[in-house]
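Just dropping this structure here.
Of the protein chains in this complex, all but one are displayed in their positions.
Residue numbering begins at 1 within each chain, and the chains themselves are lettered A, B and C in the order written.
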Amino acid sequence: MLPNFRERNRLIFFAVVLFAVVYPFVFTRAFHQHIMIMVFMYGLLAIAWDIMGGYTNLFSFGQSVFFGIGAYTSTILFLRWGISPWLGMAAGGCLSGLLGVLVSYPTSRLRGHYFAIATLAFLFVVQTVLENWKFVGGAQGLTLPLLQQSSLWQFQFRESKLPYYYIMLALLASGLLITRGVINSRVGYYLRALREAPEVAQSLGVNTARYRLIAIGLSAFLSALSGTFYAQYVLYIDPPSVISLGLSVEVVLISVFGGSGTLYGPLLGTAILIPLTNLIRAWLGGAGKGIAYMVFAGIIILICVLQPEGIIRLFKGPRKASRGYR
Amino acid sequence: MKFLQVNQVTKRFGGLVANDKISFEMSGGEILGIVGPNGAGKTTLFNCISGFYRVNSGGIHFEGRDITNAPPYAVCARGVARTFQIVQNFEKMTLVENIMVGAFLKWRRKGKAEEEALEVLRFIDLLDKRNVVARHLSPPEKRRLGLGMALSTQPKLLMLDETMAGLTPVEIDEVLDLVRKIRATGVGVIVIEHVMRAVMTISERIIVLDSGKKIAEGSPDEIAHNEGVIRAYLGRSYAGG
Amino acid sequence: METAILILQLIVDGLLVGLPYALIAIGLTLIWGVMDIINFAHGEFLVVGMYVGYWTYALLGVSPVLSLPVAILLLGALGWVTYRYAIARVLKSENLLSQIVVTFGVSVFLQNLFLFLFSGDYRSISQEPWIKGDLMIQGIFLSIPELVISMISLLIILLMHLFIRRTNTGKAIVATALDRETAQLMGIDTDRMNSLTFTIGIGCLGVAGVLLPITTHVSPYSGFLFGVLAFTIVALGGFGSIIGTMFAGIMVGLVQSFGGFLVAPAYKYLCVFILYLLILGIRPRGLFGW
Partner (left out) sequence: MRSRWKSVLVGGLIGLVSVVSFVSPGWSQEKVIKIGAHLPLSGGTAPTGALNREGIDLAVDIINNRHPELTLPLAQSEGLPNLGGAKIKIVYADDRGDPNVAMAEVERLIQEEKVVAIVGGWESSCIKTGSQVAEKFKTPHVSGAGSSVDLTKRGLSYYFRLLAHSGKVNKAYFDFLGDMEKKLGKKYGNVAIAYENTEYGSVFNEQYEREVKERGYKSVASVPFYKAATSVTSEVQKLKAANPDAFFQIGYDPDAILFTKTMRTFNFTPTVWFGMAGYTSPKYIPSVGNDGNGILISGWFHPRFKKPVTMKVGELYAKRYGKEMSIPVALNFMTPIVIAEAINRAGSTDKEAIRNALEKTRLTEDQSIMPGPGIWFSPVQNPPAHSHDNEGATMLVIQIIDKKFEVVWPEKYKTAELIWPHPKWSEK
């Protein structure tokens, strides 16, 4: 039974990649392209969150802080010193990773809900500081100037969304490959080990504190990439829209809905939820009073109660291993 | 220099003194048994050596290097591996993955680590269940897996915490053979055990602990006839006769 | 003399803010202590109480105090239903993430249900018939509604403390919180304890909820800030300890009041969260937790 199960997965994987590449030529309408770009952006965020939440049980609400640091770093470097957003993206990633590690070090020893609440407090602190820090535009936010013509180096395109589409797709793909590489390497095994039984892992030579920080650093780095993309895509960032609990929580929902602690779970979650919310908002939003989000929440509760492991488990098929012990 | 030197190790939990100035030494490749009634401080001593507890006073040296209060992963990296009294494996991972976590200490690449892991599984006779998820193992198999995980870090000293508890006589003999096989590869072993028959047959030397103090040390025969030991185990009245 | 009054005023402000915070956090501390579940919908359940209080005033023209029993029963029932149909099933799955997400789903659902039923309006009780007016004692300014709410909060907290410490059910709840397996061995039906804790925990939100619209406004989004503050108070006070939560609530109130005045009003909540992060670094188990 085992071999064709892996065949089926590879087939699905290629079908998805093909669909993603061809999609903008089939759906030429900007609104549909916008939805897919959001799917990719949230996809990268969900994967990044899952490295911490799914693989290391460090459930965090801080994802939008890393996203925000990415957005703000590249924007300020571009506005104040004219540095290309690409370099800004890299710098934002490293800064976000560094900050993630520095701040998480004391709190990463904490378990479960303590760590979650600490990240909530951390999110609130960063948002309040940004709102009152004039250098970064304070509450007024930062507006990126509209360039006259598109330019890759300045990361801004006027006519169509295609460049944005493929850049975000590339970022998502690289995020996926990096994560897959890490998960299947020594680090991945150590993370899964320290998730289940930290003491046992320590007794086998795993420096649990260091590997938690590696997971946090990587997660922060990938989230910052999405942040820079968002800044260049919307050309206006202010604290509430970039560093908000709403964004953090949306990422958590997507990842858990799809199935956390797996590689493709978060992606599946994004592929279902992001189009759904956008369509419901476009369809009912105009007339409805937030019905869209009520439907969204209802589905989440249903999924949690029916399928606590997340949707992806539905497609995993029978348990990989046979039951050795009767 | 000595293989393992433990001198004047003291560990207090608030008022309770779990280990009171315990000292002993080990030369390489030896099987040392540690026995004593419940609450004598055996597992505490284990946790002090393996870095899970911080020692209040005294020192621990392994192969001449000071490992007092070193973090557990550093102690393991030095070559001191341990199993746990309450067996804990990585439930959601397969057997080979469980062993690989330890193997990664010596071999960075995934391929080499997997190879070594399969080797260890053959050694502990669980190779056929390599892709089984640890949760589905029987208790004795889980304990053997625990042993395998400790072995996979290629230790020079292996500390076994009640590996024989709750096993049938046949299973106990299997474990004893395993320990002898390990000993044959030059690895030093410390065994904490309640099953007197097992510890008596396997150990070359035995230390007896009672309420935190070392009350006796010697060969299994000396210990069996030692006044203090009997009193500690069987209570005041018996010792009189 | 001037600064003495000012300090006294800030202390009073801190208490008047801190005690209601503590009352809100009581339910959370019990639920968290007993079931190890983050109840993300805690803020939204409070908003249910606030709307009950507001609509009693707006539709019937009477003081929300009259709606106290209704609010407590309604919220208790809501808590029981949430536990029975959502939490209990997810608890069995031991999947930490689903346990967190399910209460979060409830919070988003409730928020948008309020929006659908009552629109995004900010509503507050302006002409409260009974509890109104202000006091001035030796230079200290007090608003009577805030005073009344704080006193009621204190009363309920002490009642809860006695319930937990003195009654059998209370002790059973504590036992379940301390060690679920042993509690089961002692013949305690831990599932009933769970649903009881949820019912009581959410029920006592009714008390705070009903009275709050007198001093502040209620909107579908009011739950967020109260929720986050309650999390912090419980994490600071240590899980499951009623008295610990009370002191933590008062401390948060004082930090908000002094921080707001001495540092800057914009940073009043910031001071609370920075304090929390500092204490967490030193004593992860919280100040009074058991």
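In this text, a contact is a pair of C-beta atoms (placed from the backbone, for glycine too) under 8 Å apart; a residue touches a chain by one contact, two chains touch by 3 or more.
Just so it is clear, the structure is predicted and the values come from calculations on it, not from any experiment.
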For this session: Using the contact definition given at the top, list the shown chains touched by the missing chain.
Result: A, C
Exercise. In terms of residues, what is the contact footprint of the unshown chain on chain C?
Worked result: 6, 9-10, 13, 17, 115, 119-124, 126-127, 134, 136, 141-143, 215-217, 219, 221-222, 225-226, 256-257, 259-261, 264-266, 268-269
Exercise. Please identify, in ascending order, the residues of chain A that touch the omitted chain?
Worked result: 29-32, 34-35, 131-132, 138-141, 143, 146, 158, 234-236, 238, 240-241, 272, 275-276, 278-279, 281-283, 285-290, 299, 306-307, 311, 314
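Following the convention adopted for this analysis, only the chains that are shown with their structure count from here on.
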Seminar exercise, completed: Among line, ring, star, complete and other, the chain contact graph is line
Problem set entry | Distance-maximising chain from chain B - centres being C-alpha averages | C
For this session: Measure off the straight-line distance from the CA centroid of chain A to the CA centroid of chain C, and report it in whole Å.
Result: 32
For this session: Take the average of all CA coordinates in chain B, do the same for chain C, and state the distance between these two points in whole angstrom.
Result: 49
Seminar exercise, completed: Cα centroid separation, chain A vs chain B, in Å, comes to 44
Exercise. What parts of chain B, by residue number, touch at least two of the other chains?
Worked result: none
Exercise. For chain B, which residues count as touching chain A in their complex?
Worked result: 50, 52, 71-73, 76-77, 81-82, 84, 88-94, 97, 100-102, 104-105, 108, 110, 113, 129, 131-133, 136-138, 141, 149-150, 152-153
Exercise. Which chain A residues qualify as touching chain C in the complex?
Worked result: 53-54, 57, 59, 106-107, 109-110, 112-114, 116-118, 120-122, 124-125, 128-129, 131-132, 245, 249, 252-253, 256-257, 260, 288-291, 293-294, 296-298, 300-301, 304-305, 308-310
Exercise. Of all residues in chain A, which touch chain B in the complex?
Worked result: 184-186, 189-190, 192-193, 196-197, 199-208, 319-325
